[in-house]
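Removed: one protein chain of the complex. Kept in place: all other protein chains.
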Amino acid sequence: MTRALAIVLLVLLAGCAKPEQGTTLRFWAMGREAEVVGELVREFEAENPGIRVDVQNIPWTAAHEKLLTAYAADGLPDVCQLGNTWIAEFATLQSLTPLQPLVDRSTVIDQSDYFAGIWDTNVIDGQLVGIPWYVDTRLLFYRKDLLRQAGYSQPPKTWAEWEQMNAALKKVMGARGYPVLMPLNEFEPQLSFALQQDDSLLRDGDTRGNFRSPGFRRTLAFYDNMFEQGWAPKMSETQISNVWDEFFRGFTAFYLSGPWNIREFRQRQPPGLEGEWGATPLPGPDGLGAGIAGGTSLVVFRSSQKKEAAWKLIEFLSRPAIQQRFYKIIGDLPPRRSAWQSPELQDDPLTAAFADQLERVKPTPKVLEWERIAQQMRVVTEQVVRGGLPQDKAVEQLDQQVDDILAKRRWIVEQQAGTAAKAAP
Amino acid sequence: MSRVGISREIGQSRWHAWWVNGGLLLLAVISLAPLAWMLSVSFMPSGQASQFPPPLLPAHTTLANYQALFARTGMGNNFINSLLVSVGITLGSLLFNTLAGYAFAKLRFACRERLFQMLLAALVIPAQVAMLPLFLLMKQMGLVNTFGGVVIPALASVFGIFLVRQYARSIPDELLEAARIDGASEARIFFQIVLPMLKPVLVTLAIFTFMGAWNDFMWPLIVLTDQEHYTLPVALASLSREHIMDVEMMMAGAVVTVLPVLLLFLVLQRYYIQGLLLGSVKG
Partner (left out) sequence: MKRGSLAGWVFAAPALIVIGVFFGLPVLSALALSLTDFDLYALADPHSLRFNGLGNYIDLLQTPMFWKSLGNTAYFVVAGVPLSIAVSLGAALLLNAPAARFKALFRTALFAPVVTTLVAVAVIWRYLFHTRYGLVNWGLGQIGINPIDWLGDPNWAMPTIIGFAVWKNFGYNMVIFLAGLQAIPKDLYEAARIDGASRWQQFLHITLPMLGPVLLVVGVITVSGYFQLFAEPYVMTRGDPLQSTVSVLYFMFEEGFKWWNLGRASAVAFLLFLIILAVTTLMLRFGKRRELV
């Protein structure tokens, strides 16, 4: 019996954490970035003996949940790659270290070198809480040969042109495929179109939904129309086995995606199709349109006990030379203009398309609830496209749901306004 | 299993026997087919299972999936985690539940019956109600993402206490009285007289508890937050979301998860089913 007790105790003790030896930085990175950042990190360790970096790979599908769970359980890492649409959320939770003082002292990080719109996504309530790591936006990859078959030599610049092209392409492609591929499990395509409107997505100081605005209604109509006309398949990612194969097999002519696919497509292009595909900025309602000011930043969590070492890692990864190497390895676009001065980035027509789109990116609302709102938008939109929900009812529903989601934020803002009013003489 | 030929009672036809056995065979095939397929695919070379028509047998058997599983995904680690956690819960809860079950059956103390009624009533409450605050409690105790967080809340269960109590009631009181008169302490009586008599129910409870702990999913999912600490079900669920197209490797993972409990069941099914009946149909 005592033996059994001993075993039980041993098992319980096994759960206790071991003490750290030396400085080990915990660095959470997501998806492909986590896989390739390892070799850069080894260089950093060589330059900084005494600092070890433990890279944890978090899949994007679980990242938001894991981060919040870690926050709730006091288990956040030292350094983290954070999608910039989530920065407002974690800043509101008081979990991010303000970085301005460190930037002011830094010789590596020069604010003026960064794309202004991207830098701005890291400033919440006047405080800088993240350093951009790479930029990301969505645009159209397209098949030039299929467009020529349909009678077009240039990609579309406006929504109207695009719709015309899709109609023509549909006739050419028939049952073989669809002119446009926008998997229904992604909210980025629709978000891109929504940002092209003048109406903002939230109103009243970002405390209520603005999805009943004419701008969003137009977006929803445009998006739904793609599926109604049969130009885009009503499928989610899991139903399309391999996007790259399908693109090159001619299943689709336009694919709305991001910079990581530059490399993927280049690697997988079959002989005979080189030069027959390209990238073009998103068409907008009246001319080339805006896109999502996306990307990820590097942040230092407030709970970290190793902020000095963490900052060193961030400075290392922000060096223009390192960012160029990073681009070479993975295809993530650098957020610094000086890093764009490399031949690979300057002479590449595909990255030129991204550079062009990046001139017209807009940020998403900087609210804690943004991730949930974006997902809700996707859910309601899917109900319109696949479930037969009328568009009018959909925008009403969405606004109501978003108002509910933002209820606590409204209350807090009112509280703060109240205290400010009382404090004012 | 009697091999005295099919019993031929008045009016029964051979046709009837074919129907009965055919039906059983069909059910058995349906029950086992997915498991057999799982085993088969786990030995297939990568990519073979995503073909049309879907293959039933491997083109050539390979251990590559298992190698990839243990090398790339760290499932060996998760296997050990599951083992540690399940053994810990089994041993610990066996001790706690047996002590309490015996106490509720044979030792008199104030409010004994009332307490037991309350415990039975608690059975009605689904465990998920407690999970959210339990997470916050674990956080306060610093037990999030530790094995302690998984093991400690499972160290006692109403079902276990109920099972032991049912069984312990049949221990003759005179035996215990005689020992007490002889001057033995309660602890001595428990360890030297009662425990040996409870052996059958202990074996049953141990199997039940181990298998339940091994297969448990929702609570470990909540309280374990990084891959290193995951138990097998949680690791498998998380992997299956990432490696959606890697069928063969996922099946290898499924085999690793399912085989231990299946084997345990095959060897000890008599006790398992006994326990099931004892718990569900009031004996």
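Each chain carries a letter (A and B) given by its place in the written order, and its residues are counted from 1.
What we mean here is this: contacts are C-beta pairs under 8 Å (C-beta built on N, C-alpha and C of every residue); 3 or more make two chains touch, one makes a residue touch a chain.
Keep in mind the model is a prediction, meaning the values are calculated, not measured.
Of the candidate positions B:Phe43, B:Tyr102, B:Phe147 or B:Tyr271, contact with the unshown chain belongs to B:Tyr102.
Among A:Glu65, A:Asp245, A:Glu344 or A:Asp392, the one in contact with the hidden chain is A:Glu65.
Of the options B:Val85, B:Leu155, B:Leu198 or B:Leu224, the residue whose C-beta touches the omitted chain is B:Leu155.
Interface residues of subunit A with the unshown chain, by the touch rule above, are 64-65, 68-69, 71-72, 89, 92-95, 185, 236, 238-239, 241, 368, 372, 379, 382-383, 386-387, 397, 404, 408, 411-412. Counting over the whole complex, subunit B has residues 1, 6-7, 9-12, 16-17, 20-21, 23-24, 27-28, 30-32, 34-35, 37-38, 41, 49-54, 56, 95-97, 99-100, 102-104, 107-110, 112, 115, 119, 122, 124-137, 152-153, 155-158, 161, 186-187, 190, 211, 214-215, 217-218, 222, 232-234, 236-237, 240, 247, 250-251, 253-254, 257-258, 261-262, 264-266, 269, 272-273, 276-277, 280-281 touching the chain that is not drawn.
One rule holds in what follows: only the chains that are shown with their structure count from here on.
Touching subunit A in their complex are the following residues of subunit B: 50, 84-85, 87-88, 91-92, 94-95, 135, 139, 143-149, 151-152, 191, 225-227, 238, 241-242, 244-245. For subunit A in complex with subunit B, the touching residues are 1, 4-5, 7-8, 11-12, 14-17, 56, 59, 61-62, 66, 69-70, 72-75, 238, 241-242.
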